[in-house]
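Shown here: the complex without one of its protein chains, the others still in place.
Letters A, B and C name the chains as they come in the text, with residue numbers starting at 1 for each one.
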Amino acid sequence: MQLSKEQLKLAYQRMRQIRVFEDRLHLEFTRGQIPGFVHLYAGQEASAVGVCMHLTDQDTISSTHRGHGHCIAKGCDIDGMMLEIYGRKEGLCGGKGGSMHIADLSKGMLGANGIVGGGPPLICGAALAAKTLGTGAVAVCFTGDGGSNQGTTLEALNLASVWKLPAVFVFENNGYAESTASHWSVSSKQIVKRADAFGMPGARVDGHDFFAVWEAVREAVERARAGEGPSLIEATTNRYYGHFEGDAQTYRAPGEVEKVKAEKDCLVHFRKRVTEAGLLSTADLDAIDGEVATQIDQAIEKALAGTLPTVADLTTDVYVRY
Amino acid sequence: MQLSKEQLKLAYQRMRQIRVFEDRLHLEFTRGQIPGFVHLYAGQEASAVGVCMHLTDQDTISSTHRGHGHCIAKGCDIDGMMLEIYGRKEGLCGGKGGSMHIADLSKGMLGANGIVGGGPPLICGAALAAKTLGTGAVAVCFTGDGGSNQGTTLEALNLASVWKLPAVFVFENNGYAESTASHWSVSSKQIVKRADAFGMPGARVDGHDFFAVWEAVREAVERARAGEGPSLIEATTNRYYGHFEGDAQTYRAPGEVEKVKAEKDCLVHFRKRVTEAGLLSTADLDAIDGEVATQIDQAIEKALAGTLPTVADLTTDVYVRY
Amino acid sequence: MPKKTFKQAITEAHFLEMRRDPRVIVMGEDVAGGQGASGEADAWGGSEGATKGLYTEFGPSRVLDTPLTESAFIGAAVGAATQGLRPVADLMFFDFIGVCFDQLYNQAAKFRYMFGGKAVTPVVVRAMIGAGFRAAAQHSQCLYPIVTHIPGLKVVIPSNPYDAKGLLIQAIRDDDPVIFLEHKLLYGVTGEVPDDSYTVPFGEANVLREGKDVTIVALGLMVQVAMDAAKELDTLGIKATVIDPRTTSPLDLETIVESVEETGHLVIVDESSPRCNIATDIAAQVADQAFHALRGPIKMVTPPHTPVPFSPVLEDLYIPRAEHVVTAVQATVPAKKKGN
Partner (left out) sequence: MPKKTFKQAITEAHFLEMRRDPRVIVMGEDVAGGQGASGEADAWGGSEGATKGLYTEFGPSRVLDTPLTESAFIGAAVGAATQGLRPVADLMFFDFIGVCFDQLYNQAAKFRYMFGGKAVTPVVVRAMIGAGFRAAAQHSQCLYPIVTHIPGLKVVIPSNPYDAKGLLIQAIRDDDPVIFLEHKLLYGVTGEVPDDSYTVPFGEANVLREGKDVTIVALGLMVQVAMDAAKELDTLGIKATVIDPRTTSPLDLETIVESVEETGHLVIVDESSPRCNIATDIAAQVADQAFHALRGPIKMVTPPHTPVPFSPVLEDLYIPRAEHVVTAVQATVPAKKKGN
């Protein structure tokens, strides 16, 4: 199958949005503008977008502490995200969630999650709902290499398989959980080796390559929609910034990130592929870059101009009724 | 390697002790003599004994809710066990633990466990202690097919592998977790398929065959003692009684248990093997049977004659010091 | 009115709500039973048999057995609740909360707040609580204080068959995550239970009897203990009000405070471990809000600060009994002449 020109543009736009969003947050964090824990997704864009290009608002994803990329890829409103990260009332969660808890259920985005391994069980539930209600929707779980060692994640793989759920488990192996290397912490070295242990097909793809991710997920999503059960996909990737903002990354060898950026950057790779194939022109792509730059500038402005919550907001939204 | 005559006798004695212990408890339970939850191990004897014949008191095991067999195989005092099951002060745990919590740390028996998946993390700790203190001991974890789906178990497999612990994970696949069939609940169908997912060697053996278990565990224990890390062993087996005493087992097809008993009983099989090979005589074995029968009769008598705890015992043993 | 057991009341609530609302599903280990096995399907109907028959009527898409995997299936129930289903998950023993607690307090309980009021998570987690079953330390705890502590969860502890049915129907219809706890010694207790559907609202205490001398608050199995004590107290000339809060979150403090304002004395009977439990919670709130009405110390009747012992002798000593309640009442209410 082949992506249309519009789809390619959308894919590039979203990858670009993620990159600029994160680069800008990195800057603003350094300037002391952003409160709390911020985990940036820059470098991993091809994974989130390669996955979510197969999904509609009816499909659900669960995300992680490193959730901005998944949110953008799933179509969350960028202004709403930025307002949330700045703790404003107009934020996607009214300022109550922040970076680690951005969610938009109307977009099928079941939340970033501060608990590693928090999402996989939930995604079994979303997939079960789709199956029970016969909506034809799929549910996709994003987890990291660190999260692949969490019991909740491993349980979810088994349950999804036993229940034959329309689910896809995407493991973004960016080489590290905090400062710990994944080839040390993942005893099977490759996460994909866990697919067989839970009776599902597995694929390992280069997560810098949008097309490789897109292709593998296409199969997995088709399988899920056809009622054939879950799949596991390992996307090898890299994070450009530290684990969280403030991490000096001394555990990485000098030049490690620079090398990846130079050789494997997903945006560069995408540009090259689509222009060489004559699918999009440099001008098309540059135009998107320009729009995105403006969009993120504006998002920051709107966020700064957003309303601060007040004491009245403190105790609302705990229960539907109490 | 070959077992000595004394070892063969010991192995048979222990298997026989387990069988008679459990058969008798079944009877006493029906008579209303035994309080609480009792999960019987009858049918699985070759597994516990095949494993524990490789272990000394310095080696540690963790057990499950179905723990009597593991206790006896590890050398726990049978009178002390029976007293415990009857809730007496002279019981191995002073009557405070009961069937599901029999332990004897002096024998390297770290406890039956009422929480499925409770033991595997603990056994990582016992193995770590052995490694850190350089004792040369190994730690062996018994888990069921149901427990093979519990996140704590799966995490423990990974941790043991990453830390290269002297541990052996024995999965006793008796076909059921409560009333649920293992080939339904274990998505990989065979538990042994999970070994590779956690970077360790795996073996699947007929758990009715003492010699098959013994052989596979020999390799695993040697590997562990040599500092080469953990192994996974799946022993396929059967439980003769219900999940717990009181379970009518309507989920099993009529005749299912009888067929197993007739064709695969581990005691019958052991007898046949050792007599045919001229290793032990029928008389040797019969003598053991006689001794064991008397021993269990006496254990019951002692248990009934045991002292009941008093109010003074209620609040002791909570802390070392408070 | 027909007499039914507590267990039948629970079963009936399931049937009625599943018939009424196709979004209601049930899941848990062996809630049907016999999955993949060659014998009878619906073989167990839950470890205590309370969901027996559901599988036969509603089939595998609405009555789901699970592998032994509490984090995954409790999480699945939570996730499904955010997506339009109304799952009732059976955790079996509440003691097992330790292997799946995150999905309740960090996920289900917090979605609505963290997501700015946009999530609705109508999930019910049922589980057994309590001692007396000779089931030892890991299968006999109450542990409801630890969920009552969590903002975003509701906690229900029925004490009789009528309430069990009405509260469970309410729990299933409720739009918030509900922890529904069934004392295992109550399953066999019988009482009048209408065949029809009805709800018992959350946060409304049940005043079982009124007496002017002391207010006794009790939960779950302890309600009967309190009632027995009240009868005993009658003979001593002390008239007790007995209040069953029915839900600990929300808690109907108002009814308790009103009663204490009349009686001046409060005794709370709670089977959970004594530290940071419901007894201390209610005592503290009354010591704050009805202090001036109090005419004696607030007494709490609880087990000791120990795990639950196995030996029946010890377990019986562990569980609060009517005589403890009587002693506690006598320690706060001044002695009266008989017939006073």
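FYI, a contact is a pair of C-beta atoms (placed from the backbone, for glycine too) under 8 Å apart; a residue touches a chain by one contact, two chains touch by 3 or more.
All values derive from a computational prediction rather than experimental measurement.
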Among shown chains, those touching the left-out chain
A, B, C
So which of B:Gly36, B:Gly50 or B:Gly151 would be touching the chain we can't see?
B:Gly151
Touch with the missing chain holds, among C:Glu29, C:Asp42 or C:Asp95, for C:Asp95
Which listed residue (C:Ala279, C:Val313 or C:Val329) would be found touching the missing chain in the intact complex?
C:Ala279
Looking at the full complex, which residue from B:Lys9, B:His26, B:His39 or B:His101 touches the chain that isn't shown here?
B:His101
On chain A, residues whose C-beta touches the chain left out of the figure:
35-37, 87-88, 93, 95-98, 100-101, 113-118, 146-147, 149-152, 176-187, 249-254, 256, 308-311, 313-315, 318
Residues in chain B touching the chain absent from view
60, 62, 91-97, 101, 103-106, 110-111, 113-115, 118, 120-126, 128-133, 151-152, 155-156, 158-159, 162-163, 316-322
Which positions on chain C touch the chain that was left off?
71, 95-99, 101-106, 109-110, 113-114, 136-138, 143, 145-146, 148-152, 248-249, 251, 272-273, 275-281, 283-289, 291-292, 294, 296-300, 304-307, 309-310
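We adopt the following convention: only the chains that are shown with their structure count from here on.
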Of the chains present, which has its C-alpha mean closest to the combined C-alpha mean?
C
Give, as an integer number of Å, the spacing between the C-alpha centres of chain C and chain B.
36
Taking the mean of the C-alpha atoms as each chain's centre, how many Å separate chain A from chain C?
40
Rounded Å distance, chain A centre to chain B centre (Cα mean)
45
If I count partner chains per residue in chain A, which residues reach a count of at least 2?
151-152, 155, 158, 162
Find every residue in chain C that makes contact with two or more other chains and list them.
67, 69, 71-72
